[in-house]
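Left out: one protein chain. Kept in place: all the others.
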Amino acid sequence: MSKTIRLDSTEAAKFAAKIQERSGEPIDMCFQCGECSSACPVSSDMDLMPSTLVRFTQLGLKDELINAKTIWVCASCFHCVTRCPKGIDIAKVAEALRQELLRKKLDYVEVRDLSMEERQEIPQIAIISNLRKFSR
Amino acid sequence: MAKKIGAFICQCGGNISNVVDVDKVAKALDDEDIELAEIETYLCSEPSIERMKEVIEEKGLDRLVLACCTPKMHLKKFQRVLKEAGINPALVDVINVREHCSWVHENDPEGATLKATDLVRGGIKRIEKSVPLETKEIDVTPKVLVVGGGIAGIIASLRVAENGIDCYLVEKEPSIGGHMIQYPKVFPTLDCSQCILTPKLGDVWDSSIQLSTLSEIEDISGTLGNWKVKLKQKARYIDIEKCTSCGDCARYCPVKCINEFNVDLDKRSTAYIPFLQAIPPVYTIDPEHCLYFKYGICKICQKICSADAVKLDDAVKFAEINTGAIILATGYDLYDPSVLGRYLYGKHPNVLTSLQMERMLDITGPTTSRIVRPSDGKSVKKVAFVLCAGSRNNEAGANRDEGVPYCSTVCCLYAQKQAILLRKLDIDVWIHYIDIRSPGTKYEDFYHHTQELGVNFIKGKISEIMPTPNNDGRLIVRAEDMLINRMIENEVDLVVLCPPILPSEGTEELAQKLKVPLNEYKFILESHPKLDPLATKREGIFAAGMATGPKDIQTTVSEAEGAAMKAVNFVSAKKEIEPNKAYIIPEFCNGCRECIKICPEEAITIIDEKAVINDLACTGCGLCVPICSENAIDMQSYSEEQLLAQIKGTLADSKAELKILVFVEKELVYTAADIAGVSRLIYPSSVRFIPLPSNARLKLSYILYAFANGADGVMFLEAPEEEGPVPEAHKAAEKIIEEYQEVLEDDYDLDSSRLWFSRIFVPDWRKLATVFDSFHQLIVDLGPLTDEERKELMQAWSKGKKLPQVQ
Partner (left out) sequence: MKIPYFPGCSLKTIGEGFEKSAIASAAILDFELEELPRWVCCGTVSSLTTDDLMHHLAPIRNLIRVEDIKETQLVTLCSVCYSTLKRSNALVKNDPEKLKTMNQFMDKENEYQGSVKVLHFLELLREMGFDKIKEKVKKPLRGLTLSPYYGCLLVRPKEFGIDNPEDPTILQELTKALGADVIDNPYQLKCCGSYHTVDKPNLVADLGYKILTYARNSGADALVLSCPLCAFNLDNRQREIKRQYPDFVEIPILYFTQLMALAFDLGEEKLGFDIHYVDPVPLLKEKQLLIDSLPLIKEK
């Protein structure tokens, strides 16, 4: 399959518009400065950089986005938000992308995956927030 | 005395007469109270001009109406003819029957003839009411004041002085030199900054320029071309005349304080000279830290000075100077990056600003150009630069109060300059950028050269600088390499921030005193960003260098040269004041101050409870005229009497079936209509133009009067908001017409769509046809007003009118 991205795809444009709408963020304003990635404490563990997440969203590259590890790595810590010179809240973009999957009933973490020991040790707050982020 | 009016109608070799039946027009004027109506083949030709002179003489004419091509062609020439004949040039009017009539109604000779007749009749009625107007001339004080002694101010004042004009140079610091004297080298040539600047400082000292350091503008009064400026000079506590700059005071002074010249990287004595080539070449005492001023003790400097130059009883001085023009060269200050917490500036000693790096690279700087870590004085092996450290931060960003939205323009280049100098010391350099901006051949070459020297460029802005976890003085910068989308981490010894360029501190207050508007980023606003970049919005006040925005030294110097020449020109000639101003009729004015609020030029003041308009400031925009509830404001050239007479003359006796009166802005819209004529655009002959400075000058009563006298529709064609000559009025015109539409509908039961507003850009002249076609069709559909309706409107008008009596 060709790796060329077709920019005339209406599907892609629709997906971009949907994520923009759902996140409420001015995604088109990103000028790829990279501050978000630099600020992000977990970007080293991401497959797509936060900046790339935004770029791909501009282009509406749905498959790449929803298969990205990044949307599950984002910790919603809002570092990027306080730094982005264009005022884009990437935590919201990531959430909007996660929702794309979660609303289709694809959970990322399931409670039964956690061992008994883990369940005992890890505080509720962590488990609940994790589940809230990563499942329906 | 009866007015003796002559009318000439030009055939323009058929250009007019092939469409307009000029004989018929002349005939129709029989009823008018004029001395003659003559037809000429080419009114602008020598024989016709001769004929004109002859008739003026013969018939004793004292005013003329000329129906021909656009006044933009020959009005000036005709005015000269009148002047020679001893008649005031305000007493000739050109009625455009070519571009605005014959050429645009080629398909409708009959309509064109009726229209031409109406236009000429309107012109005759108008000229009856015209009065002689004089162009005033004022003397300008032949002196120039330059504010700010950076490279811009230095170059500007040298140029002014070279032209034999008296020049004052005012600098707030103890020495001139500005920021450039702080740099070791300058891009793109990498020549030694102090070597090229020091001779210029000396030139100022040796020239006739009156230099006043430690000084700022306290106050300004007077009027255009003749300002009185009050200067406030701080005490230096050292006598300029006596000081031999031996430096003993500094050597013996026991107090050390922050050295602002080295941007806080080291300390200096309280008795000091900012740098050794300073001009004036004398020392200064800084009272803020001096023991004598704090505790009344010490006085060591006074005792040690063999020249007896120290005078601790020195005081603030005030001086008043007269000047004809002012050049603002107040330069820049750097943004304080400690506001941007993420960069650890002010928290970690090894994070520096670019200006600090300039000083560190300088052989006369705090480290004599050794590059060391301020934390421990160890030598530096690796440096990272953060470009756009606060610049290009959009206001919509999450932290609205941080940084600035614009590009600071010079950082991409000076960072490379510093990188080159560091490379020459064998230091590893990493420049983190968003975009490298190096437009122009020289600068792209410079970029190329920087690459050649092995400077590393990383596209990807640093947002996180952290001390190493073991806190050994090194810093970890973390960034994404945007070209490969991978995170990189780099341990460096120093981080250099390139913060935004701001207008220098105090620019805003100075601008307020001078009533010079600023742009949205608080830099001084140019009169026109493209076509008049060296003038401010206030006549006679010019600006150069960083005062108007970030720029390099080359551009700064070009601007300084240009501003100097503009100022020299300005003070070398008498200033002509066009007779197109608004004026107050004092008997009517009740001192309500409404006009003062609206005037964008602050031209109106109150004297003895009556408004007074300053001719020097008024642009003749007309905004204040309709605002006055007492009808106390009128205008030269576009007086109420003239306009009403022209409205009536154009409409009342017209034989045309349908008449649309169009008020056109007289510069841009008028020109667009001229171009439409030249291009033979076709539009309905029902439209009749009356030119004006802006539609904001129109009162509602004129509109009523137009409808009462036969208009079936009225149109306002306004210039674009920013580009027209009087922007505030162009802006307001739209709101004014909306108000009028409402009143027409509510109070006079008139369909408000009979009043139409449109903005016309010069290149968009084709739009005129669309606008006129559709409005004409609309009026056709609505039908003409009935006589009954007109009668009612006339009654309403005469009841409401309160016409000021013009001399």
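A and B label the chains in the order they appear, each numbered from 1.
We adopt the following convention: a residue touches a chain if its C-beta (ideal position, glycine included) is under 8 Å from a C-beta of that chain, and two chains touch if they have at least 3 such contacts.
Predicted model only: the values in this text are computed from it and were never measured.
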*Please pick, from B:Pro109, B:Pro467 or B:Pro784, the residue that touches the omitted chain in the full complex.*
B:Pro467
*On subunit B, what residues meet the omitted chain?*
340-342, 344, 347-348, 398-399, 465-467, 469-471
*Residue-wise, where is subunit A in contact with the chain that is not depicted?*
21-24, 41-42, 45, 72-73, 75-79, 81-82, 89, 91-92, 95-96, 99, 109, 114, 118, 121-130, 132-134
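Here is the rule we go by: only the chains that are shown with their structure count from here on.
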*Flag every residue of subunit B that touches subunit A in the complex, lowest number first.*
342, 388, 392-394, 396-399, 403, 434, 459-464, 478-482, 485-487
*Quick one: in the complex, what on subunit A touches subunit B?*
26, 29, 31-39, 43-44, 48-49, 51-52, 81-87, 89
